[in-house]
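Below: the structure, in structure tokens.
Omission of a single protein chain aside, the complex is shown with its protein chains in their original locations.
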């Protein structure tokens, strides 16, 4: 596991790389702001969390487990335990992968835990490293910055999906293939998965913005509200995207059946015109001893003309009825 | 950016084109009614909004951003921040475009902000220019007039969509083409988008009409209620329109499959009648040394009659079973 | 516009055709019961309503407007403003037309307004003309009788739709045509429209029966509850009707595809039996110099038998596999 | 109409066949427990109900009317008026018929009314006749026993539908016919109708079990809760049944299209193999003066071999591509 530790002293200095004893003292003092970021938490780290911070064993177990847990807030009086989801969209495989960020928000500390490196956390870490800015406004704003960075990563995904959808639409209109169908269905599935990630998240953030929790100051609530509005907008876009994907799917299906119809029409054209003509040729291929037409001087040419007339009549009739 | 400023003095005179200092004095006096309309707000304008009106940075950021935000009301005690949506329907491309109007409603001022020129705002501006009427009844009625003008623009769009739907239905019944399908699906998509614009809007207006907000006087609430009823009616019409579009879509699909069925029936008719006849002709085209029928005096004519009988019988049988 | 006026004096006499001055005096006295019914309200009538009754301009505007407004109750303290919907079902065109009845219910008066003549209003007018009965129990019962008469008109429509549905089902089972499909879809659309009329109406009547409004006495509430139960029943019937129409639609579609399948099977039968036979005939129609079978005494007959055997075998094989 | 009357005296004796005067006295005494069961209530009976029990005219009208009313409870202070639904499932016609039981529950009486004989009521009547048991625990338990008996009759119906569904599934897998489709759709419709009967009923019983009504003692509430749980279970089973019927429907449709596909494949096999062969035979049936192959000694046999090779190659190719 990797662990990064920052401490902003009450007089505004930024420390890092502290020993466990120092951390314990800082927590006991109840002053300043401590941020511990842990990646890939092991059972050992879990013990550290239990001992140093006295976190509830169930919350610690959630951090250690590699499973994806649904977004939630648990209010343990002394601290909040928040799980929020980020997404990674792999454009090649068109799969939406959910990543999980767990936050403990206490009086003067924030502990974050995630299984794999997360762009959103790294960007906040970098900004802290530069000048400590995100830590200067308190735990609620630090937690806000982390969740905000996570939610900001949704937009590019939606844009990529939108682009992918346009691309698939073009493909469907140009030349629909079996693979196209697979891609459309995969995209649709990803959008559904995305919707399911966003909706509970929105509820969580709504709770944070409503002042249900003591650690979120009134001044910060409007910023959480902003994340909430952001998520509502993302949801609207996702719904629009879903409609468009369904529309591409319908286009694909109608396109395939259209092509099939054209093929069938050609078969019908050829068959219905030539079958009667072949029959006529068959008649004069019979070997009856007495068939007067065969003896006529221009019998052959007359029959050729008859055939041409029949064929043209049929073709005209079909065109008239708009079958061809 | 373009900025238009009106000020109605407490004794009913209408001023315009004020300097920023004047605006600041007017706001400080807390009297009269100031309306500032801003189009295409830049970062510089944002600073003006923050400085002169002390608006919250998040609200100002929403005005500057060119993104579409979901409709919402934020109550910042000193002022309301409202986002409502208007629509532009492009009948050629059948696309519904959402436009966004942001309103700040304070004690004695209204600030409006939008990214592109909006017909609804211009019409209210013109009426103010004429005789100041919309500003004479207070901030709540000015905001009402603006939102009302926005909502009034929904009706023509619905009527255009209705017309487009009738047109497509006629096209489907006359001669369905691939393009028709595309148009129907685009129209359906637009109607869905429209529904999604109307529903949250209705909730916003409902809140304004219920007296949840201090700046909306009781006398004005019934007028907001009226906009709400208007939106309910628009929603009902949209739902009816959606049903009709789905019905046109079904008609299209059944029409295409119907046409296909007719084509298949003709193929069957021709094939099932001529295939047996061709077989008979084939028999008498064989070159066996001893085939008694070939020597008969009227063999040829008898066979022709047999063929005619077989053909007629098959045709009658098919008609009887209502296959043709 | 047409205007009918009745006044029931406190001592039970029934007057009609009063002048506007008389009406004003009656309203001022606050005694007796006045009913004014207005058809096709013009702007002039609107002014009369505003002046004599002091109705809110928005309510008066709703009466004048020829648009359909969603059902609603507005409580203006001095009076209730109620909009309810009736339906006209045109069995030929299968279209459900919504008609609108607006009621003002005050302390001692009821004002009704509608754009076109309504059977329900006429029937109550006739009963008043006879003996004043519907007016003798107060404004709440008069309003009840009007709404009840309106809702009673829903039942025949549902019965007509039910009948139409049975008729269409019979048609589908006998001989489905393209028109039948159009009719089914139109009926389905009408049922959907009907559902949308009934649902908000039910909510309105529910509110009236719950004692939310001062003008509805407790004794009358149970009667409004009865209208509510009636509407619940109508909704249940409508839902059942919708299921049945969807079932008829499925039957139609399966019937068409069934017919198509039968046609295809016949094509297959004929083609798969005769194509091989024609091939055999083709072989012996070849002009090779040395084809021993041709010289056999009974070659021709042998081949005819071979053909018959092949044909019968194929037919038996197909029947065995239940393809035919 | 048929009327059955039982009276349990306060000291536990059971009387029946009382005159109207006796009934009036018993009601006035407010002691003991009176049960009046009425079948097929006429207008005359309605007057009896109004006079003897002082029931509200609207409740009496519901009893007289032969229409089906939605399940409901009306609390008239002196008595409860309850409408619940039972079902009759006709397995031959696969139609679910709703029957209606109306109960008046007062201080010391229960009045039941139904249009046709009901098994559930008869069974309780029989148990009363035997030893008066269902009446010994008070009005709430008597009403409970009646509703419980009604709900118990739902289970056999669901089991019959389940069986019918299995039967239809077997039929679909063995040999799907047009009638099977009709039956499946009828069954699906019946299940939908059943769902609609159960859901409002569950709400009614839930209300009775929650202590909302004065005549239901706390001791009886847990028994009403039991009926509620029973209805929840029936609802779960109905939903499961609906899924299974939809699955049978899908199986049917896929089965039909599967069969069609097989038929089409055979057509393709025969046609694509024999059409080229027939063409080859056609070539050597031409009468050109100079066709060298015709003169060859083994031309005929060579061609036969060529044809066999072509046919086998095509068959192998098709099998390779898994088309056949």
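In order of appearance the chains are A, B, C and D, and numbering begins at 1 in each one.
Keep this in mind: contacts are C-beta pairs under 8 Å (C-beta built on N, C-alpha and C of every residue); 3 or more make two chains touch, one makes a residue touch a chain.
Computed from a predicted structure; not experimentally measured.
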Displayed chains contacted by the hidden chain, counting the whole assembly: A, D
Candidates A:24, A:127 or A:196 - the one touching the absent chain: A:196
Looking at D:90, D:119, D:210 or D:233, which makes contact with the chain not pictured? D:233
On chain D, the omitted chain is touched by residues 222-223, 225-226, 229, 232-233, 236, 239-240, 243-244, 247, 250-251, 254, 257-258, 261, 264-265, 267-268, 271-272, 275-276, 278-279, 282-283, 285-291, 318, 321-323
For chain A, residues in touch with the removed chain: 56, 58, 67-70, 72, 74, 76, 175, 178, 181-182, 185, 188-189, 192-193, 196, 256, 259-260, 262-264, 266-267, 270-271, 274-275, 277-278, 281-282, 284-287, 291, 293-300, 303-304
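Following the convention adopted for this analysis, only the chains that are shown with their structure count from here on.
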Determine the set of chains touching chain A that also touch chain D. none
Turning chain A onto chain C by a C-alpha fit takes a rotation, in degrees to the nearest 5, of 145
Report, in whole Å, the distance between the mean C-alpha point of chain A and the mean C-alpha point of chain B. 26
Could you put a whole-Å number on the gap between the CA centroids of chain B and chain D? 41
What are the residue numbers in chain D that touch two or more other chains? 285
Inter-chain touch pairs (all): A-B, B-C, C-D
